[in-house]
Every structure is written in C-alpha cells, then in structure tokens.
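So that we are looking at the same thing, I have put the structure below in structure tokens.
With one protein chain removed, the remaining protein chains of the complex are shown where they sit.
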C-alpha cells in the first residue's frame, strides 16, 4: 500500500529478527501488518514503537468492539471517550473532568511506587484537559491479610496513594478496598481523579498546525519502566545489566509544579494541545496527538532532556519516566511558554514539530531512525474478537449452595463486620488527606464523597464501586450491579448520577471463559448506564491479571460522578437523632446467592447473585433524590454487602470519627413475611436503601416513595445514644451492643495490620 | 480599615487558597506573596500555609527555610510582627528556629488525616483572642511529620512562659487516640512568649465556612484580623 | 560479643531520586558547589550480639534482604562499627 519511507538502524542496535519481533510481543499477523504498512522491515526503534502502540493497553485490540457498545452520549456529555479524560457538564458554565486508571502490575512489583505513580498518572490525565484536580478516589483489591506479602502490598499501596495525593494537595474523597484470594499476587490498584474546569477552558490533545512545535515539559527522561522487551532484546552483559529497566519513581513535588504550570499554559492560551507522557511515554503521547489531529510529527529524540547519558532513541521513546508532558504550541509562543515553566521551576525543551505528510518520524543526531505512516500506526493494529464461553465450573458455582452449618445470627453479624472487605476502612483513609483545599462536604466513611464547587451552591458527589464476587458468579448481573451500586451511593447522598468512567480489570482475554466475563460484564454496564442515563465517558482496560491459580475475579470498577444541586441538602449516611423513624425503601426478596453472608460466614462463594431490576433501581434513585431535595431525610445508606443487618449496624455505629453511637429497635414482623430470617437480615437484593427521617416527615416520605412505585417499610426507631441494636421478628429477637459492634468493625483491619507481638 | 495579611506561597504549598479565603472572610485584606520575593509589602501579619514545601524532602521545612522571603519573615518576627505557621508553616518556623523544637515523623509512622480535639491554652495571642482558654474545638489535622519534640530545657521553658498554644485532648466517646502523632505533652501548637509568632499542626482554615459543616476554625482568622487592625490603628 | 553495625540503604543507581535531587539543588542554592550524584537513603544502626564481626555482618545482610532494604529499589551496604 504505502511506498516505503526509509529509516535506518541506530548504531549498535540489534538487528531486527523474528526473534526480536516475538520478544516485543508482536504476533505473525501483526508482523505482517507492520511490513505491509512500512513496505520494509522495521528498525528496532520502529519495533519498539509498534509494540507499544499495538499493546493491549494502547490499541484495545481485544476489547474495542465490546467497548463500542457502551452508551457515550447525552446532553450532559461535553467530552466522551477518546480523550485523556471524560468531561460532564455542570451548572453555570462549570464542567467536571474525570477518569479512572489501573496501575496493577507496577503495584505488584513495587507497591509504594506503583500506587503513587498510578495516582500521578491519573491526575495528569485530568489536568491536561484544563481541569484543576479536586479529588482522588482509589479502588484497591488484595489477597487476604493473613498473608504477610499481602499485608506488605496493602500497606505499601495505601501509603503510595496517600503520599502522592497528599503532597500534590488533592483530597482523597472515596474508594473501596476488597480482599479475596483471587488477588493474591495480583493486587488491583485503580485510581480515579476528578477535576473542575470552566467548560470554555476545555482543551483536547490534538496536535495541529503544520510547523507548530512539540515541547517536552517537566521531568527529565530516564530509563524508567522501559518496556521489558528492550532489556530482553539485548545480550546480557555487565553493561546491559546496568541499563536494565527501572521501576518508575514518582515525584509528587514536581507533579504539583507541573500541574500549576500546565493549567497556566492552558488557561493563558499559550498552547495548542497538551498530553501526559503516560504509558509508553513519548511514543504514545506523540503518536496519538498526531493521529487525533490528522497530522504528522517529527521528533528529535537527541533534544529530549535526559537523566542519564547514552540513552538510545528506543529508550527515550519508550521511557515511562513520570511527571512529563508533551505540549504543542505555535513557534512564536515558545519564549512565553518557557517563562511560565521557569516560574514553576520546570524545563520546557522543543523536541519536534508538526508536519504535513502524516508521517510519524523520529530523528536522532541527524539520522532518521523511524518513519511510520501515522494513522496506520495508531489505527492499523489488527483487531481480535476472541471466543467467549462460560466455564462449566462457573456455571456449577452459580447453582451451588453452602454446606456449612450457620452460626446464630448474632455471631453472623459480628463475623461480617469483622470481615476486612466490609469492616471500617478508617485505617486506610486516615492516611489520605480528605480536607485539603477546604471544599470537602463529605469525607470518606459515607456512601459518597461530596465537595462544593467553589463560589457556587452546588457540589459534586463521587464514588467507586464493584462487587467482584457478584461479577464472578454472574458477569452480566454483576456488571449491572456495579453501576447500580455506584448510583445508589450517590443518590443516598442526595446527588443525581451524571455519568461514569470504568476500569475493566480482567484476566487473559485469550481464554474463552475470561473473555466471556468481559463481554457479559460490559453488557451489564452498558444496560445499566442506558437505564440510568449515565453515559460512559472513558475508562481503562487492564487485562492479563493472573495469579498462579488462574485469573483474578473479574473486576469492572465503576467510578461515578453525580450532581448535588444544593450542598445544604446533602444527606449523611449514619443515624443522627434518637426517636427518628427508620424506613427501608425497596422490595425485600431475601436473595442470598452470592452474598457476603454465604461467602464470609458460611465460607461459600457460590450462588446466583441477585438479579438487578434496573427500573426499580432508577425509581429508588428518584425517591432518594427527591426526598433529599425536599429535606425529608436525616440519613440514607444503601444496602450492599451484608444486607440489612450490616447497613443497620453501620447506621448505628456512626461515622469514622463519631463520639457517640445510636441504638435502634427494628421489628420485621408483617413485612415481606415469605422471606426467611437469613434473607431478611443478610440478603443482598438490589434497589434498597435504609433511611431515617423526622417523625413528622414519614407520611410525606411514604408519599414520595409511592409516587415512584417504591415499597416503603416502616421498620422501627433510632434508639438511645450508645444504646443497643435490637431486631425483632415475631417471637425472635437478636440483640447487639452497638459499642461492641463498633469496636469489632473498627479494629478488623488495624488488628490484622499490627505487627504480631514478638513470640517468647 | 482592613489589615494586610500576607500568605506566602512556597513551591509545594497547598493551602494558600483556603488561608487567603479565611482571612478575607474575616474581613482582612489577604495577599499572596511568592517565596522568591524579599519583601512583605507592608503586611501586618504573615501566614506560612500548609502543604509540602519543596516536597518536604529531607525534612519538612528544611529546604523552605532558606527561601528568599524568609529573611523578611525573620525580620518581621524580630520586630514583634505577627507570624503564623499552619502545619507545614509550623514545620518551617521550627526549622528556621523562629520557634523552638522540631516536628518529627508521626510515632505510628503513617500520615494522619482526621479531626482532632484540641484545647486552646492561651487566648492572649495574635490569633486566639476569640476563643476561651480551655475551650475544646474539633478541627482536622493532615500531616506525616507532626510529632513535636524538644529538649527538656525547652519544654520547661515553654511551660514557664506559657508558650503552649493548644494541646490534643481526650473527648468522651472517641475511639481513636487523642494524640494523633505521639507529640510530646500532647502539644499541638506553640508560640513565643509574646504570642506573636505561632505555629500549630491543625488546619483551622479548613473549617472556616459554616456551609461546609463547621466554622469553628474561623475565629483564628477573626482574632488575627482584629489584632492587626487594632495594632495598625494604635 | 555486642557488635555495632551500620547499615546504609540507598536508592539504586539509575532510579529517580527526587529527594536527592532536591537536596542537591538546595545545597547548590546555599553556595556549595562541585557536588554531584546526591542520593538520600536510610541509615540504620544497631547492636548485634554475635560471636564475631563476620557473623554480625552475615546477620545484618539477612536483615537487609528480608526487611530493611527493598530489593526492587534499594541497594545496601554494611559496615561493622567500633
């Protein structure tokens, strides 16, 4: 097709053989496609470029077709998928940019730096849109804490997330932590960043304007995180040992300066486009910016500021050194750009220009080392649609039931509250600054984080959610459930869900049973997003998450943003006043399949998880939002892991820093009589929330619920300060001192993380 | 007449915006000053805000204390001017020896971000006049290096001169340690004998707006503004 | 015999050391010149009860491998003190 455009090998570089191509994970089809695009054999530099851009991470070669089925439009969408972050419209000319990304593999190797640089990368994705980061969220999955390595990973990851966000000065407003054996050896670290901007200031990462200059801004380029293939493609000598790829180290201080400089460059109108040099570094940022703008670029890698001498173009192109930006600007702006950067103690070096021939060209010391048609480079990767088939084991698990004898319900609730996945995450978010910038309305420990948009009366609410156990047992329902839980968390706070970003963490897609999970979970997410009018504005796919025993539990993390029209109507999660009536919104059918009760108490991760009724979910959201806006609610908490019993206990125990707890007295008699006691207490049917209100608001609240067709059970009253939780059903009574429950719930993680006393 | 309060931005400061806002809300005239500046431009009081100046590399405050602006801050303090260090600002003041002692890594070796209960020990200072002595308020801390230590001599002197500005205290019903970082004698903040140079770890500027839940920290700023207005008028 | 051991743990060569950079920069600003390659790591001092200096060193080495140093990012050196 294209006539050959020449490029020559960089002196000393290994010759490109089939072996080298294979080491770069390019299969036969891809190798043929490359030869076809170039009309010749690629140089080693080109091989590196192709291998980066045609990796799953950049090309989405296994997943693109599925991702296209997501709903991505709506009147609230300013920027859908395809840019560094999605953007949703807020009132008064404001907009919110947000995105989630995984840093799983780096965190498995070096938890602290892996997690820290994960936060750094996602912050850059948000501020390159022209948005000031205002919040970070994090979704973490680890193997159980009885394993020392898992504890080490957990401690390092949490410290990494915290140190980075804290230092940059962005509050962490939410997250989740789940523990399951499937993550042993392959922890998941998904970081989400949220930023605010004036819609008019939005900037995209599209290079344009022939003759415009490309500049590298920020940190110097070292040999950090260079694709393992580059190491493998050299003979092992003492010299090459010294040059082995290095762990990426985060520098939040430089990030902070880069953040300020970037926003000044964008809002000051100095630049045409900007993009983070993230995964695959300079290569992917420059190639993607060029392709989006439909232009060519010429880079001179010998002009890139480097940290170490003797770096080859291959290394410079593929380095994943952190805290670097690629900027496109008109030539006459360069001095001004340098002045802005200097103000923030940063370097800005011209390293190339926009060209009109559509070629992605790399020059090093006057030698053309790569010349690839740009559009083909970015869009030419062969696409795959692997077979998808559910495994027999998965089907069998879904129809299994627990065999263990159940303990009494009093003990069962204590076991659930002591399960690290359910227990208080105070040990985690106590390490995250949640109040810097002084805009925080709700810190972690409630259903959603909420912050005020400065100078306005409105706010945004945010959450990340995924119940991977449900996804593992039924990927379609689990996918729906992830979106539904996120929306419920927002609605409980009084926020209207606006849109999502997703992080799809799965195993090896070439395994039919894994790809089945992927396809089905995505179908579930898409259906739920359509039902809730919460379009997908972007996300991230992380595949090949395998532990020695097989794939991780499929984990499609959903990050969702909602709008609170008036922050004075935000609804807290926990009970607030003795004597307030307690109501359960939503239907109870006592579904125990896939429940935490079965998994944590009966040690059986089996059964069909509850089917998610999207119409009922939407109706519940509407009730919660309407009731919040009418100021009818004193508290609202969604029912999820552990069902009603856990939700009641959480509402009684109060927030993470509460100085008092509340008792509660609840009577289940004459409500959903067909449901078993276990089903009532621990069932995990969706579309439910536990609320409290002033006695004089009960009728009004019931009326709002009825209007939306949502069942409303009046269950009881909030009890005395420091009182007991009492649940009654006919002659049966279960009873817990709330102070004791709070201690179990609060200590579950710290006691597992405290170094064991020295054995005598 | 409104009083000029300078808020110094170091590279890595994070809390300058909310500090400026708190001063303005208290009726003061707040100005941002760059760390490379060498002059306070007539400010009657200086705030060194929270954050991670120079990334807190080496020790928090260790590099920031050499910033060009610090000579002016030092001169201002020496002339009896008001200097207030919040969190990172407190760390900088200790490193600069404008306040005694040092702030070391939290005893538990982890960052701590949560509300704490502190008792105001003195209200005859430049920023606590609007509190009662003994009043207990709940405000957030967020720091990795907040464990105040000093030699026994210095501690004795702090006591003698009544230089402990606030202490972490136990409030009924809390189930987290009242002292969030292992600080000596539960010290959360100190000042010089005159009450003009002050430093503390908690962040009152984050609780300065009732619409976000509590404005119990705002009185630090109303006190400060009143103080500098009165002095300016005198 | 009680032996004093000094352990020095520094970020591995080639790895970015933001702290080292900041210190180098700050030293430069203070007027120190002619310094290079500043790296900041951890110093750990301890006493080990051991039969000989060689045994103490071997123990310290195992301590570094198992706990004190991060094998992915740090190098360590051990010195037997006075």
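Letters A, B and C name the chains as they come in the text, with residue numbers starting at 1 for each one.
One rule holds for everything that comes next: contacts are C-beta pairs under 8 Å (C-beta built on N, C-alpha and C of every residue); 3 or more make two chains touch, one makes a residue touch a chain.
Since the model is a prediction, treat every value here as computed from it, not as a measurement.
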item: Omitted-chain contact residue, chosen from B:31, B:105 or B:178; value: B:105
item: Subunit C residues touching the omitted chain (full complex); value: 2, 6, 8-10, 20, 23-24, 26-27, 30, 32-50, 59, 62-63, 66-68
item: Positions on subunit B where the hidden chain makes contact; value: 58-59, 62-63, 66, 94-95, 100-102, 104-105, 107-109, 147, 149-151, 182
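One rule holds in what follows: only the chains that are shown with their structure count from here on.
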item: Intercentroid distance (Cα basis), subunit B paired with subunit A, Å; value: 36
item: Touching two or more other chains - residue numbers and ranges from subunit B; value: 54-55, 57
item: Subunit C residues counted as touching two or more neighbouring chains; value: 18, 22
